[in-house]
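Here the complex is missing a single protein chain, while all its other protein chains stay put.
The first chain written gets the first letter, and so on, giving A, B and C; residue counts start at 1 in each chain.
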Amino acid sequence: MRKIAIIGVGQTKFGEEWTKSLRDLAIEAGIKAIEDAKIEGKEIEALYIGNMSGIFTSQEHLAALAADMAGLNPIPSIRCEAACASGSVAFRNAYLSILSGQHDIVMAAGAEKMTDIVDAGALNALMSAGDQEWEGFVGLTFAGLYALIARRHMHEFGTTQEQLALVSVNNHKNALKNEYAQFRQEITVEDVLSSPIISDPLHLLDCSPITDGAAAIILASEEAIKRLKIENPIWVLGVGQASAPLALHDRKSLTRFDSTIIAARKAYSQAKISAKDIEYAEVHDCFSINEILAIEDLGFCEKGEGGKFVEKNGINEVVKVNSTGGLKAIGHPVGATGIRQLCDLTRILREKGKYGLAQNVGGSGSTCVVTILGSKDSIKG
Amino acid sequence: MRKIAIIGVGQTKFGEEWTKSLRDLAIEAGIKAIEDAKIEGKEIEALYIGNMSGIFTSQEHLAALAADMAGLNPIPSIRCEAACASGSVAFRNAYLSILSGQHDIVMAAGAEKMTDIVDAGALNALMSAGDQEWEGFVGLTFAGLYALIARRHMHEFGTTQEQLALVSVNNHKNALKNEYAQFRQEITVEDVLSSPIISDPLHLLDCSPITDGAAAIILASEEAIKRLKIENPIWVLGVGQASAPLALHDRKSLTRFDSTIIAARKAYSQAKISAKDIEYAEVHDCFSINEILAIEDLGFCEKGEGGKFVEKNGINEVVKVNSTGGLKAIGHPVGATGIRQLCDLTRILREKGKYGLAQNVGGSGSTCVVTILGSKDSIKG
Amino acid sequence: MPLSPISSIPVARRIIKNRYRLIGSLCENCKSMFMPPRIICPNCRRKGRMKEYEFSGEGEIYSFTILNTAPEGFEYQKPYVVGIIKLREGVLFTSQIIGKVESIRIGKRVRAVFRKMSVSEDGFINYGLKFEVIDEGSS
Partner (left out) sequence: MPLSPISSIPVARRIIKNRYRLIGSLCENCKSMFMPPRIICPNCRRKGRMKEYEFSGEGEIYSFTILNTAPEGFEYQKPYVVGIIKLREGVLFTSQIIGKVESIRIGKRVRAVFRKMSVSEDGFINYGLKFEVIDEGSS
């Protein structure tokens, strides 16, 4: 099997970027990734882009648009979609396209422009990731789906509202030093609990925000890395993807994501490491409860102990969870998030540590992709 | 490089299927493909699905939904989108996932439910495949884009309205024996020319219809084919994909699709054959002019001679174009069309002939995928 | 603007029977029950034999949330409760729950009742089932 690594990363500032269009965001991230890789751009043989929904912008066919605007024609351009996991699904298929031997250098990007649609539009667009015929039909929102999970987790394991709030508190603190983050201010548990209730038990500050943004990475085969004399590639050691029922009521349990458990198992197995080896984990805290599920399902603690884990600042002896701020504080431009996580891990692993993990969830857990990256020290022999 | 073949195909009836939802259509096509391959279903290791736009149904995350409803969890499920080329982009990535060695048996499907949205909704949704900021902004529709191409082709090459009309006439005739086709009735040139003008010079009967439908194929590696004792696999000999500017005004010419030319060159080169070897071609006649462009750009005749080609019933000594009815008569559920073309070629090549080609276009030519299939007689030595 | 397709007339008509009468499916091969209905039994796949099955409409609350932020068509109901009901037959099902908010707890018994579900801006009304809390007196 070919060895493949990330050789360049780039992202826009995340936030409400009124002056930038979807195409502007995608191009900015792409240029930065190309510059970071110190390549020309013409070496790129295919473009994969994650983007959740044309409902946000009325613009589909985004991959072709981005390839065009970035001057990358006539390379194949592919949009991948799996709701909020669109970015990492694009990444995984970019990775497979290199593994296939058809390509050597590929860009994987993600972009979402969520503030062009006004009124309740974004809310409706987000719900398109759930089961519209049965969950949307009764008036559920995306926050509502995660509130149902949170309530059940509280019931089964005694998880508290304060523990949920701590997820947001920790992530806001972690984002203070993240120049790309939407929110760079500390908040308290009191702030979270006194913010408006969106969907009980979830408060406004339990929810990741509406965000515009894009991120891009350049992937390359070992042969290309040697040819280009890349100095500090960050290796892709394992990638797992799994699916679970779209609607919550079709699952065996509300308090675990089988998609995460199975995707993680595949990724750990391919990387030949275990949860105990991970030092940096970027997990999908679209709502506070989801960081708790992730910590449990990825194996950083026992099932039901996630609330206690976040009480210790989301770190233990080995792993630091969402050390760059998570979706809550960095922002969550849905299609971009999976790629943003990999950008953050790459920047970290270039400096320190050996193993990083990204977990990107689509919908209310129906899709999950787990990716394990390794620094140059991670390659044995 | 691994050899890969199509081992099963299935599709729904194409038409205005009021009683069927998007999920119903996708599942029906999937079941038929599984039955056609004579496998159980549990052998499938990944699901790729082409679907153009959540604007039609308010439902994104379709791959996860389809995997769930088809009982395929927890395999990876991926939606690919490139406007009207979504189906064949899904196919190409399913193919790459097997080439990568990560999978052996994969389903590639396509589905679109276009009649759930009412009023001008479908028109607006389709335009999301073009450049909304500049082409949509001035009131262009999808028919308008192709009308601009048609007018220019008439100007440069003397192509006539009668020749355009003949594309539809030929395809309606070819669909008479196609049990899945939306329209199975002959029409005349006079019928086309007296039908309402949608976007001058294109009449209503120059345009493919709004259609609900789904199609699915099962792809397998040579090893899996031996293991499963598949009797008549149809081999994937070449696949090319290329991108071109999204907006017409950013192209060097309106009367050729560079995406088709480049994708075809790649596909012919991989298959080690040329245009002269193709016996059956399923090309993308979303509007009549596009079949003429395809015939020229794929190399079945010289540039500008496409009009004369269709005067001879869309066949010459070797190739039969759209012998099953084309998008015009079969119907065009956008995300399904690329897969439907491969279903048709597979059914043909199981019976007769050696080489078939499918050309699937996204938008007004910004994406093109060309796929070459070969019968058992096509594999040399 | 046209109606959002999710509340359009074609969609509503298609699944009206299942939404009005709680008709799901039963696999005669493995005896599993499903609500909403499924075409394919995920346990048995090609060996499954699915037929229609009408659920009793009785159950208990498995989880719930009170929504203060509503999508299009539901604004006038705010706040409203959506829950996952564990039907008597053992199957989970998503529905609105009606009754005094104080009385809504995990484990509370509920039963299905026919109600107006949502109203679109141009006046199209979706109907369906909601679950109401059963007043058990002493409980």
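Simple rule for what comes next: contacts are C-beta pairs under 8 Å (C-beta built on N, C-alpha and C of every residue); 3 or more make two chains touch, one makes a residue touch a chain.
Worth saying up front: this structure is predicted, and the values here are computed from it rather than measured.
Among A:11, A:77 or A:115, which one touches the chain that has been omitted from the display?
A:115
Which residue from B:43, B:133 or B:305 sits in contact with the chain not drawn here?
Of the candidates B:43, B:133 or B:305, B:133 is in touch with the missing chain.
Which is it among A:12, A:59, A:221 or A:378 that touches the chain not included here?
Per the contact definition at the top, the residue touching the missing chain is A:59.
By the contact definition given up top, give the residues of chain A that touch the hidden chain.
18-21, 24, 27-28, 31, 34-35, 40-42, 55-59, 68-71, 73, 115-121
Quickly run down the residues of chain B that touch the omitted chain.
Looking at chain B, the ones touching the missing chain are residues 120, 123-124, 127, 132-141, 143-144, 147-149, 151-152, 155, 196-202, 247-251, 254.
As a convention for this text, only the chains that are shown with their structure count from here on.
Could you work out how far the Cα centre of chain A sits from that of chain C, in whole Å?
31
Just curious, how far off is chain C from chain B if you go by their C-alpha centres, in Å?
Comparing mean C-alpha positions, chain C is 38 Å from chain B.
Could you check chain C for residues that touch two or more other chains and list them?
If we look for residues of chain C contacting two or more partner chains, we find 4, 6, 11, 15.
Return the residues of chain A touching two or more other chains; collapse runs of consecutive numbers into ranges.
Correct list: 124, 127, 132-133, 136, 247, 250.
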